[in-house]
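One chain of protein is taken out of this complex; the other chains stay put.
In this document, chain identifiers A and B correspond to the written order of the chains, with residue numbering beginning at 1 in each.
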Amino acid sequence: MPNKDLNVQFTNRGRSGKIDKLNIWGYIFLLPFTLVFIVFQLIPLVNTIYNSFFENYMAGLKQVGPNFVGLANFGELFKSGDLVKYFGNTMIMWILGFIPQIVLSLLLSSWFTNPSLRLRFQRFFKTVIYLPNLIMASAFAMLFFTMFDITGPVNGLFVKLGIFKEPFSFFTSIGATRGLVAFMNCLMWFGNTTILLMAGMLGIPVDIFEAADVDGATPTQVFWKITLPLLRPILVYVMVTSLIGGLQMFDVPQILTNGKGDPMRTSMTLIMYLNKHLYSKNYGLAGALSVLLLIITAILSFIVFKVTGEEELNKKAR
Amino acid sequence: MAGNTNSSSADAEFKSASGTLKARRAVCYVVLVIISILCLFWFYMLFINATRSNDELGQGFTLLPSSHLGENLKNIFNNGTIPIVSGMANSVIIAALTALLSTYFSTMTAYSIQVYNYKGKKAIFTFILAIMMIPTQVSALGFVNLVKGMNLEDNFIPLIVPSIAAPITFFYLKQYMAANLPLSLIEAARIDGEHEIGIFNKIALPLMIPAIAVQAIFTFVSSWNNYFTPALILHDSSKKTLPILIAQLRNADFLKFDMGQVYAMIAFSIFPVIVVYLFLSKYIVGGVTAGGVKE
Partner (left out) sequence: MKNVKKTLAMIASIAMAGSVFAACGGGNGGSSAGTTAATTTAAEAAAETEAAAETEAAAEPAGDEGKVLNIQVWNEEFKSRVTDHYPGYEEVDATHGKIGDVDVVWTITPSTDNAYQNNLDSILPGNADAAADSKVDIFLVEADYALKYVDADVNVAMKLSDLGITDADLGDQYQYTKDVVTDANGDLRGASWQACSAGLIYNREIAKAVLGSDDPADVQAAVADWATYNETAAKVADAGYYMTAGYADTFRVYSNNVSAPWVQDGKVVIDPNIKAWVDATKAQVDAGQTSASADLWGDEWAKGFYSGQGTKDVFCYFGPAWFFNFSMHSDDAASIAANGGWGFTVGPQGHFWGGTWICAANGTDNPTLVKDIILTMTTNKDVLKEIATADSDCVNSKSVLADLASSEDGNIALLGGQNPYAVLAEGAEKVDMSNLSIYDQGCNEEFQAAMKNYFSGAGSYEDALAQFNSAIVEKYPELTTD
């Protein structure tokens, strides 16, 4: 029932014959979002893109630029090759955290939604698993920093138990630092994911499982052939939001490595890199980096949509 | 409306003998307890550290609380450079209004897409999905320029109002609405002569409460813990929010550096979020499951 006439004035209420005219309210209800989006997101975005073509920074107290430099800022970003490295770091740390996160969440949500298991204290467990998400990421990172310090309690314990011969310096080891970042992200977000997956699992009609049971499907088959495919829309949502979160990874590695991304910048994420340019007021390079980030996000999201569930999303748009 | 069904994938796994069921249940409990400890441990640590003095914290780690909680809290409240009372008030105002505006208007946006048919709707939906992917930090630079240009530095507006356009919140609510808002109800209300705005406020909104509660918590928590944007906008110490004050406390110079205070302040500022969460958690653990994001 597309309404082609945008100028229809809303005069009558009621009967379905007026539905076409009522559709003008669709635009009205869309107005707050649109206005706010244009003012607070689109204009800043355009401004950022515009800035990316200029040399514009502060040298001490002296302003340099703005001078139009075309694509020179982009060239500079690519020349160093750092960009690829930080993108790699970001993705590695995201994947390291996301895989255990999704596995754990699938496991827990299937337990919670399994009627024959009849787990008790569910409310308690469900409440608790979400709690780590409430701690400020920076405070959480601070705790980890203290705990895993070479003189910290974790080292103390492991040495005492004989797991380590001597204290291990976590933050000068690439694997350990990345692992800790991934572990923290996993811990902070698996509760959220579990709750979302639970909702998806409860949405699968019972009769499908019953039919599978009748046909003699094994539990593993049921999981792979029925549950997962039917969970696809929600998995897409989880994947996409988590990927966005992953690309935006900042607080945890920033605090954990004191903004340095050490060892050898192997835990420096894209946003930490952006932050460095923002803080040195290098508007040109920060702008260019932002544009590249935008492109990277667009490509990744496109791939995720394509691979995992284009049709579901289109279907949702009705 | 699948929320009230009670079955799932893995259940077939456990339909075998009751003996193995017991064993499986035991495994579940063990895993859940371990995970719960892993989740709660950090809160415990924060609390313990908040009760310790700077010197004690410097000496290493312990599982037993010390006696300096009162002293640490007193120090924070008497630390004139950390206006903790106004910080708390600012955080509450910003987080609460953000959660309120964001969920209300996202529901409205979702309602527009879900209920009405108009030209360009599909394109708009796709567009919102696309902008969902844009990291906030990407436009931070332009955002700060804009805020300066509008003379809104040291003002809460640029921290609250932008949340009206929250694509992720919108997406979730839209999905929930698809499953839980029967269009027939809206039809019926129209027949009864209800105004469109009235239908949205009186009929659609109440039905959406579980999903709104979930998104309200998500939004509240992320606004409460947000450091990046407020740190760019707020400079006046009476306007600063708790995360900025914590960073300030943590970055105090070595002469005044007091980790005891830092931990006490973190514990103090997490407290309200936990209260809000526990208050709304029935929606998180129960509400989401009443339909949630499903097809």
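Methods note: a contact is a pair of C-beta atoms (placed from the backbone, for glycine too) under 8 Å apart; a residue touches a chain by one contact, two chains touch by 3 or more.
A quick note: this is a predicted structure, and the numbers were derived from the prediction, not measured.
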| item | value |
| --- | --- |
| Chain not shown: contacting residue from A:P66, A:P100 or A:P167 | A:P167 |
| Omitted-chain contact residue, chosen from A:V103, A:I150 or A:I299 | A:I150 |
| Contact with the hidden chain (one of A:V64, A:I92, A:L107 or A:A217) | A:V64 |
| Touch residues of subunit B, complete complex, unshown partner | 55, 58-60, 79-81, 235, 237, 247-248, 251-257 |
| Touching residues (missing chain, whole complex) on subunit A | 57-62, 64, 80, 82, 146, 149-152, 167, 169, 171-174, 258-260, 262-265, 273, 276-277, 279-282, 285 |
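Simple rule for what comes next: only the chains that are shown with their structure count from here on.
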| item | value |
| --- | --- |
| Where subunit A and subunit B are represented by their mean Cα positions, the distance between them in whole Å | 14 |
| Residue ranges of subunit B in contact with subunit A within the complex | 2-3, 5-15, 21, 24-25, 28-29, 31-32, 35-36, 38-40, 42-43, 45-46, 49, 60-61, 105-106, 108-109, 111-113, 115-119, 121-122, 124-126, 128-143, 145-146, 158, 161-162, 164-165, 168, 170-172, 174-175, 178-179, 187, 190-191, 193-196, 200, 218, 221, 225, 227-228, 243, 246-247, 250, 262, 266, 269-270, 273-274, 277-278, 281, 284-286, 288-289, 291-295 |
| Subunit B partner contacts - residues on subunit A that touch it in the complex | 1-4, 6, 10, 13-16, 22-30, 32-34, 36-37, 39-41, 43-48, 51, 104, 107-108, 110-111, 113-119, 122-140, 142-143, 146-147, 151-153, 156, 187, 191-192, 195-196, 198-206, 209, 212-213, 217-220, 222-223, 226-228, 230, 233-234, 237, 240-241, 244, 247-248, 250-251, 271, 274-275, 278, 283, 286-287, 290, 293-294, 297-298, 300-301, 312-313, 315-318 |
